[in-house]
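I'd like to ask some things about the structure below.
Note that one protein chain of the assembly has been removed; the remaining protein chains are unaltered in position.
By written order: A and B. Residues from 1 in each chain.
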Amino acid sequence: MSETSGRSGPRGDELKPRLSESGAPGAGVGADEGQLSRRRFLKVLGAAGGGTVALAGCAGGEPERLIPYLLPPEDQIPGIATWYASTCRECPAGCGLHVKVREGRAIKLEGNPDHPVNAGKLCARGHAALQGLYNPDRVRGPMARAADGTFQAIAWDDAIARVAERLGAGQGPAVWFVTGAESGTFDRLVDEWLAALGSTGRVVNEPFGYEALRHASREVFGVEGIPSFDLGSARYIISFGADFLETWLSPLALTRGFVQSHGYRDGQMGKFVHVEPRLSLTGMNADEWVSPVPGTEGLLALAMAHVVMTERLAPQAPDVARLRPLLEQHAPGAVAARCGVPAETIERLAREFAAAPSVALPGGVGTHHEQAHGTAAAALVLNYVAGNVGRTVHVAEGAAGAGSAARGGYGRLVQLVEAMRGGQVSVLFVHGANPAYASPAALGFTAALERVPFKVSFSRFLDETAQWADLILPDHDPLEQWNDVEVSPGVRGLQQPVMQPVFDTRQTGDVLIGVAQRLGGRVAARFTAATYKDYLRDTWRGVQRDVGAAGEFEAFWTQSLQRGGVWTAPRTPPRATLAATVARLSVVPWEAPADRLTLIAYPSAVLHDGRGANRPWLQELPDPVTKITWGTWVELHPETAAEFGIAEGDVVELTSETGSITAPAYLYEGVRPGVVAVPTGQGHSAFGRYAQGRGANVYSLLPAAATAFGGAAHYVAVGMRPSGEHVRLPKTEGTPRQLGRRIARATTLAAMRGEAHEEEHAAHGAAPVPEHIEDVLHEWEDAQRREWENRGNYAGEHPRWGMVIDLSRCTGCSACVTACHSENNIPTVGPELVKRGREMSWLRIERYFEGGGEHPFETRVVPMLCQHCGNAPCEPVCPVFAAYHTPDGLNGQVYNRCVGTRYCSNNCPYKVRYFNWFDYQAPEDPRTFAFPEPLHLLLNPDVTMRSKGVMEKCTFCVQRIRGAQHQARLEDRPLRDGEILTACQQTCPADAIVFGDLRSPDSRAAQLAADPRGYHVLEELNTKPGVVYLTKVRNVAEA
Amino acid sequence: MATLAHPETPAAARVTPTYAEITRDIVATLGKPGRTWYVVFGLVLAVLGWGIFALLYQIRFGLGVAGYSPPVMWGVYITTFVFWVGIAHCGTLVSAVLYLFRSAWRTAVYRTAEVMTVFAVLTAGLFPLIHVGRIWYAYWLIPYPNQRQLWVNFKSPLLWDVFAVTTYLTVSTLFLIVGMIPDVAAARDKMTGWRKKLYELVAIGWRGTDQQWRHYLRAYLYLAALATPLVLSVHSVVSWDFAMSIVPGWHTTIFAPYFVAGAIYSGLAMVITLIVPLRKAFKVERYIHEDHIENLAKLVLLTGMIIGYAYAMEYFIAWYSGNPYERAAFYNRAFGEYWWATWTMIICNAFLPILLWFRKVRRSIPAMFVLSLFINLGMWFERFVIIVVSLSYEYEPYAHGHYTPSWVDWSILAGSFGWFFMWFLLFAKNFPMVSIAEVKEIIPMPRRERAHA
Partner (left out) sequence: MRFRWAMSASARLARVAAAVAGALLLFLVFRPGGAPRAQQPRLTGFTAPTITDTAALPGPRQPIFYRHDVHAGQYQMDCRYCHFAAEASQHPGLPTLSTCMGCHLLAGAQIAEVQKVREAYNNRQPVEWIKVHNLPQFVQFPHMLHVKANIACQDCHGPIETMPQVYQFASLKMGWCLDCHEQRKASTDCTVCHY
């Protein structure tokens, strides 16, 4: 990686001071941290770089050393971050990244603003990629299984030799290769490589493969690939179980479209209806929740299509006639009973749907029952009948090879397992997939592995699959490697190494090429490129031709690297028409045996298919719906719970035909009675200290057989019984109801338009503050301000930093929470301390339930962070001025002045101050150490580490404020509005957060704050917060 | 003028002691400690030692080892702090206020009360330190000039505490020592060895001359006058730690008088708890008996009624104010997850004292002893309820929480009793626990029998 060797390598004085600050005020800690950083550095950076090293803490007497570079690294100035463009590989969405690198360490990920997919935003999983890079449980070098079954470190050459030797025997057809969803050069490489070996055993294993949708698109339009949905230009969105704000297809792109359509703007907003028996995070954002009998979403969609067709609500394409026989059978009256949704509701929905430019979203993984392709197809049909295809729905051939049925999909994995059982697999390669975990236990993947004589894993972690391998050739982390992704036709993202590899890993591409070269002969001949990078560049010569970019390739290459890839305006595909196969379409709903419950194994918004489970940030990120961390839970409707006599926290045992799991119950009105829902992602038996032995793996309940559409069924009939055990759920929430305190406010569109009166008023009978009191308050306030203003630092003009949060945009996705962790060195504390309410997250998404019972069930979210009150209760009570008011309107918190009386926290009505109960950043106490080496390398050197006994809280990213101010000063210019982005604002996929100077009238924040929807939380306390919330607007008929 | 001989008690038991007897009896309490004393003392030291271990453990690993769970940021430590400060109050009341009111019966019990005061403040003073996150920087709470040009925040009630408690400690210590001078002098004349030296020191050359007595009584009077306002001020300041905040259940104007009454209440109870065994152990039943207990009981009754009223008022105002947060907080107190704590406090502090309307109870020493124990318990729980329960149920519903003390909390609480009794026992063996001089003052002058018919 010679390219990076120059630019990486921390220069003297950077890392160390910060790291020893990470120690307690005492010295010893600093020393140890220093030691850590030193060893790490010399490893990480090699001779080219160097680091300052605390051979001992300041008090240790021993002096600190400064180690300069030998050669000046180009494009790096110590103390100033360098940014590199890359692509996120945490899920197949392929968002663009900007990686912040300080002194050779990647310390923060942000979205690439120019990228068509995520436009500068990043989700929680994306941020946590950093903890994949620095994960303490990464495989640190090539390993081979020794005779005694343990892994022994070996040299790379040796490793490659071993592989080559195995493959030498010309056993081409018996070689199989499992990868995750790859859609770029690596995908091509693997295919070529296998072809060279004479193998056809390519398996693409992406647990969330959307096989149903592919199948439906094939059946309905005869098109191979996943349709794209343009929410932005729709005014009416109906989702049949698609969790498009969480995991479905491309969550960030869809979130952007969703807020564009559904976010309230001067009297206008779209409507969103969610149809699913379980209310997901996505569903929580819906104006209307239709909860049908599980598996009948398809019938409902067809019934709507029926109405649209019979009432001629939309101009009909001639080929709609093909659907007539199908739709005839699905009159609302006919299906209403089956769906458990009244016919008039269906008709209303259909009319609303047809009235506006609309889009219907076919179900996601959470709706994958045996016949889910029917559901998906029905939704596509509805779109077609309403004339959305070509308008809001675009059907196109998928990007090259993105898991087409031939090589991808769960069905393909089943074939592999059969082959393994049959002993037809002699060599198995696994890269970027963990089928031993993320496939139904009944499939017996692990058992079948034993029949494979030679298993090679390229996994970066010792996961459930890798632990059985004979050879582990750890791949680079995506942030260390060269690669590319073809997200969708015309959108190609590039990955470049942003730093020296942390460990002795090697890019799998290079390994494959290396093996080929060692095999020599025909195989080697196939690969002219010496390294994978060259191979990649060759591909990109082709790309240059495709996009028709003129000029030197080098120029094109560097430019692409800087941009993070190339994207051309998507060619609008020819308007799809119905395929002949559509006539055969049938929608068979899911049926659970009468005496059993329907279990929905829904995709976790946080841990995805389980790949996120070894990232402490994600483990500690409260689930957006249940607010539970670090574990698995079973969602039950209170009625169901009452039937079984189950209370929250009671451990229940779920038993399907293929297995059983136990997990604590969580009572949730957002699941239909008779349904239990369990998230994916937990219950790892390997995969490192953070994932192992936590919660239960819901895959072990799912049936082994592949469904008709070649996917894994995520619906299964289960029996449930309380185990008699009771645990306290590690959730971050106290009371789920607002008690009428109007913290998360909502109104209706009608009310905003003045057509109806806002129902909601001060629910509690607090009398309005009388005039004269108001006057007194204002006088007092002015007096106070005058007093401030002619005192030292407070004299003269200062900004008043503030924030505006638009609740009608915020979806509750929690990306901001993880971004905050990453920016501000916030430690994770683990489940036991979360149970004690000691989580440290400076920013939390409060989720409140409304209604329920006979009233419509409603949920609201409100991001709660330090309100930076103008009249802050925390300030006067601090005996030592550790909490004080800065001239620019922040509630300053001076960590090194804090004695830890915690009075400020008692007096904070918003409860946004967090106390360091332990030394989370001191290695001496492994029970609480939050940054085991090399995880500490992701710490932000601009933010002080807080030691034990100190209070901390949101600072409005003061380091960013000061940074921008310094820059402005250096350039002799005033600060520009929007120059300062707080970490949460920067990453918010819904653009719900705006930070700025509330005092300057023309700042965006100030203008938004003047919105009539604006309010302060608990304003009756007269704390004069600096955070303004804009009331959520719900597009419903009546309040 | 009260006499030691009470009309009701059988004359046999009530032979008025002579001056000589008094000196003898009371100085006898300073004799060589018996086995029981050593056993008790050893026990006390063991408990203290365990508490100290817990504290060191907490300092090493951080406050996390205590039971704190946000939003409950104050717990057993502050509860215990207020508890001990409260205990401390009765001393000044009995010695100073009653002295000014010339109620002679105090003479028998005031020494115990004062000693208790000093050591209770000594104990209470530890807790603000124990509870801070970085005890090694606790000195930052003291205003002192430094190169960092940093100062303390005089707006913070916590700072007021620092001053209130230190002042109270100084004054009460002074008051105790001054009160002891004549006795120590008396003891000095009986003693030998190192204790003689000690007493000589404390007695500051007391010879009991007429002039010395005149000055002494003046000084004592003025000190009493000086100490009296502290009875009100100190605990008012402590109560403002809470009243000055915006926490529902804390932010109440009634707090100052409510806390003062509570303090005296708990203090009196503690005095009873202490002197009942004391009089047995030191065989001074002649000097401390039913009359004194009854007088204390009457004060307990009075303050108990005030407390009961305060409780009622808190709830009434919470409802009457119409403030939803207050209402929620108080509803939560009575019927929330901490109902048991609340009801313990109400029963012990507001209902049990009703028994004191009965003279029989007031004059029954065992009954009073048991009752005093209940009151001590109740008063600890009062502080627990005010602090923990209020904090667990504040403004932000999402952030409601619940708190259970850990073994460290309990150990340090126990340790504080160890600390207190260590001093108390040491004192009891080295200084007269009953004022020799003042007891002499109130017995009838020794005169020849039948001086006049």
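The rule is short, and it goes like this: contacts are C-beta pairs under 8 Å (C-beta built on N, C-alpha and C of every residue); 3 or more make two chains touch, one makes a residue touch a chain.
This is a predicted model, so every value here is computed, not measured.
Within the whole complex, the absent chain has one touching residue among B:Thr36, B:Gln147 or B:Thr253, and that is B:Gln147. Considering the whole complex, the residue from A:Gly387, A:Gly812, A:Pro887 or A:Pro934 that touches the absent chain is A:Pro887. Contact with the undisplayed chain is limited, among A:Glu64, A:Glu347 or A:Glu823, to A:Glu64. Contact between chain A and the absent chain runs through residues 11-14, 17, 20-21, 25, 30, 47, 50, 52, 58, 63-72, 77-80, 792-793, 881, 884, 886-887, 890, 892, 894-897, 942-944, 955, 958-959, 962, 966, 969-970.
Counting the whole complex, the residues of chain B in touch with the unshown chain are 146-149.
By definition in this document, only the chains that are shown with their structure count from here on.
Note: centroid distance chain A to chain B, computed from Cα atoms, is 58 Å. Contact residues on chain B toward chain A in their complex (touch as defined above): 61-64, 68-71, 73-74, 128, 131-138, 140-141, 150-153, 155-159, 162, 241, 244-247, 322-324, 328, 391, 394-401.
If you check the complex, the residues on chain A that touch chain B are 25, 733-741, 743, 764-767, 833, 836-838, 844, 846-848, 864, 873, 876-881, 897-903, 905-907, 909-911, 914-919, 925, 928, 947-951, 1018, 1021.
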